[in-house]
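Here the complex is missing a single protein chain, while all its other protein chains stay put.
Chains: A and B, in written order; residue numbering restarts at 1 for each.
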Amino acid sequence: MSKEVVSKEKSMIIQKEMIASLSKELSNVKKTGKKVVYTFVPGNISELIRAFDMLPVYPEINALQSGMRKKSEKFIRDAEKMGHSEDVCTYVKCDVGMMINGNVGSGGDVVPPPDLLLLSYTGCFTFMKWFETLKRLYPEVPVAMLHTPYQAGHKITPEMTDYMVKQLKTEVIPKMEKVSGNKYDENKLKEILRKTSITEDLIMKIFDTTKNIPSPIDAYFAGVYYIGPINNGFRGTQEAVDYYQMLYKEILERVEKGLGPITPEGVMEEEKFRLVIEGPPNWTHFREFWKLFYDLGAVIVASSYTKVGGVYDNGFRVDPEKPLESLANYCMNCYTNLNLEQRVELLSDCITKYHADGFMVNSIKSCNSFSAGQLMIMRQLEEKLEIPVGFIESDLVDPRYFSYSNIKNRLESFFQMLEQRKLYSDK
Amino acid sequence: MKKYYLGIDLGSTTSKAIIIDEEDKIIGRGITNTRANYMVATEIARFEAIYNARFSILKMKLENEIKSNPTYEKYISDVESAFQYLQFKHKLEKLRIKFMDTIATTFSDDKREVIKKIVEGIVNTIGPEIRDAYLFSNLGSKNQFFRDIVSERYNAEIKKSESDLFDPLMLVYDKSITSVENELTEFDFKELIFQSIELMNEKYAKLDEALAANDSSIKFDTEINLLQGNYKKIYNSLKDHLEFVANMDLHITNMVGTGYGRALLPFPEKSIKSEILCHAFGAHAIFPNTRTVLDIGGQDTKAIQVDSHGLVTSFHMNDRCAAGCGRYLGYIADEFSISLNELGPLAMEAKKEVNICSTCTVFAGAEIRELLNVGEKRSDILAGLHRSIVMRAMSLLARSGGVKNEFTFTGGVARNQAVLKYVSELVYKNYGNDITINIGTDSIFMGALGGAMFARRSMTN
Partner (left out) sequence: MEALKDILATCEEIAFDLNFTRAKEWKSQDDNRVIVGYMPIYFPREIIHAANGMTVGILGGGDRKMIIKGDAYYQSYICHIPRSIMELALDGHFDSFDGFIFPSICDVIRNLSGTFQILGKGKFVKYMDYPQNFVANIGGEFYENELQNVLDEVYKINHVKVTPEKLNHSIKLFNKNRELLRKIYDIRQEFPWRLTAADVYHIVRAGYMIPVEEHNQILEDVVYHISQDINEPLDNIRVVVMGAFCEQPPVGLIKTIELAGCYVVEDDFLLGARWIQKDIQEIKAGGTLLSSISYAFLNNSTYSSSLYDAEDPKERRLLELIKTRKVDGIIFAAPSFCDPALLDHPILQKACEVNNVRYISFLFSENTGQFKVIKEQIGTFSDSIKLWE
């Protein structure tokens, strides 16, 4: 690592300002009268929320931030005291725990209660149980269910799109009109989606820069910051367009200079291993987890987790001229809504396109949507591509499931195996 | 000067050391139980490996003479047994002192004398017992550790004493053993070897008398040749060689550490290797056709696939759940109040396998008690437990891509006969009867061997 003081990139500053302004707006809703919609990152149709001048809140993001701020363990335990099982999703328990502890968000402000629960049921069964639970905490708040059909048959059929558009028209939009007091304005939505489309292009270009050697970015540990704005309610905003343009420019400069990715300890100087990672990261020990990789010279060139809020690899972009169809197709195209074969294909393309030396699974105890079937995915890739594969386990926000020495032991073995194979193939 | 290489495998239950020569041939082995003080454990293993290496070098040096005169070999291995005994004796002496010290500081006056007397009696009984076990039954070759050897006999003795003294006597032992175990003594090899020879002379002289008296209670076997008034002659012709190996500078050119606790070893970063790579490399060196390696260690179970060069192509380790590792067996042994070594043999006596559901360490205890309650036999329960552990390992093997010919089973648990039985049974059942299954006598040393081999290669590269 270079010793120079890590200077904050301009894009990072912009992102911080964006997030801060959103949480300020949220803390002011009592004064401004703006309505608040709770919803999820996958199938995150914040364009529609914004079209009604409402503000989105993401319980998943609250939970992951509680994890990063080391508050999740208490929240989880409090939810377990209420009768939640040790076996179930810790995002839900962390969120419930946060709510019963006053619903204080990362900035120290109280997160306003929901005016609408937008149950965007996309790629995760637990989302449904989660909002059924919230419904009991906020009995007066209406729930709008948007059922996103799973891509079980490997594709999106016209019937699936039709089903979703009808739900948007008859269930989601009427409820939003009622809660916000505003009429649905399709032109406004189209305008927002135009910006979304630009953003989607930029995001794909940004994650494509890992084609370079060395890779200018880490597509997992830094990638989770890059997807922050689109996953946090800024889809279709001018701020997001500005942010991604700035970020892309900065990354291109790095590429020109032949620089490697930025880590919390400076620029990574020697890129030894290029990996593709499947599965969300652990949030409670995020820095230590990242360090285990960059200390050993490993950079992540692609990750499935950065695609949970939308997959753009196969050319999908919203079409502003078909706004509701676009929202529907966007939802159905999120990573965890793809079937296992599609996931294998996508990961396989990433491994090839970004010249990865290895594939690694971080299997998350909480998240069956990701985890069940990962061993099958891993074996498929191993057989198809003859690529070395590695497997570690942790959890999203339950620190009790993060065993540093256990993960370190497996990672060391994995990297030594890669090194040995490299040495041998060089000979 | 010849070059030697050392591999240290600091495991969670045992610490192993291996010394190899320039041809990857194993010339020294050392093993001890891992304890709180891991440095002492690795040093003990290392010393033991170096002593053992000197004996191996002696045997190699005399290879031709041994061929024409087999009594030489017997003589050397007897000397090695005596050598091991003398180290043991030194420790037992320390333990005796520690016992007295503990008794003096732990008990009130009235109890003190009684306990002191009993403990002295115990030490005086087990001392000669163990001496004979070393000198006549080759105890040293059984890889038993000081703690196990003493505790087995100490426990047997206190069972004979009055029951109300059982707890205080256990207390004396528990309070004393650890500090003695953690004391590190480096012996002067030369001094000890000549003491050993004296001890041998005594042994043979006694046997000589017995032979003369036609005492049939003593078995002579190969000793008979040595005894035909020969041992002094043999000593004379070996003396110079013994002196040579005692004086020789055994130069360790490079070393590599591995194992669960490898991060604790004070080695430079490049001299620390993952146990996955080491186990595979070691197993492949002993059985060059190995393609799949299963290693069941104390903390981890690993299923490893290797290529024709012994390089790892893929591996899988047990998940968070420790069921199926050596630690689980330790827990089961505690639950049955027997030693780890007795588990396998008892399970082998089973008439059937009781179906065990919880492979979870936490729940297994309750399940075992329930099974005992409903009248299941201990051996049958143990058989079921062993099989369930092996089934976990089988799943891991399936996860890593199955068993390919040849299959090598390594790690401390490979010494458990019941585990071996189920591994063979299930490998044949799931992957066909033509799979070759390798289990070497050195199975527990594979990690250390791999380490030593990496040490040699990183010097020659």
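Everything below uses one rule, namely that a residue touches a chain if its C-beta (ideal position, glycine included) is under 8 Å from a C-beta of that chain, and two chains touch if they have at least 3 such contacts.
Because the structure is predicted, anything quoted here is derived from the model rather than measured.
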Over the full complex, note down every shown chain the hidden chain is touching. A, B
Thinking of the whole complex, not just what is shown, which of A:23, A:46 or A:126 touches the missing chain? A:126
One chain isn't shown here. Among A:14, A:64 or A:89, which residue touches it? A:89
Of A:32, A:170 or A:238, the one touching the omitted chain in the full complex: A:170
Per the touch rule stated above, chain B touches the missing chain via residues 319-321, 355-357, 366-367, 370-371, 373, 391-392, 394-396, 398-399, 426, 430
Could you please point out the chain A residues that touch the chain left off the display? 82-85, 87-89, 92, 119, 121, 124-126, 128-130, 132-133, 136, 143, 145, 147, 149-150, 152-153, 159-160, 163, 166-167, 170-171, 339-341, 343-344, 363, 365, 368-369, 371-376, 380, 393
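Convention: only the chains that are shown with their structure count from here on.
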So, what's the distance in Å between the C-alpha centres of chain B and chain A? 51
Residue numbers on chain A that touch chain B, as the complex places them: 375, 379, 382, 388-389, 391, 393, 401, 403, 405-406, 408-410, 412-413, 416-417, 420-421, 424
Touching residues of chain B toward chain A in the complex: what are they? 260, 263, 273-277, 300, 309, 311-317, 319-320, 399, 401
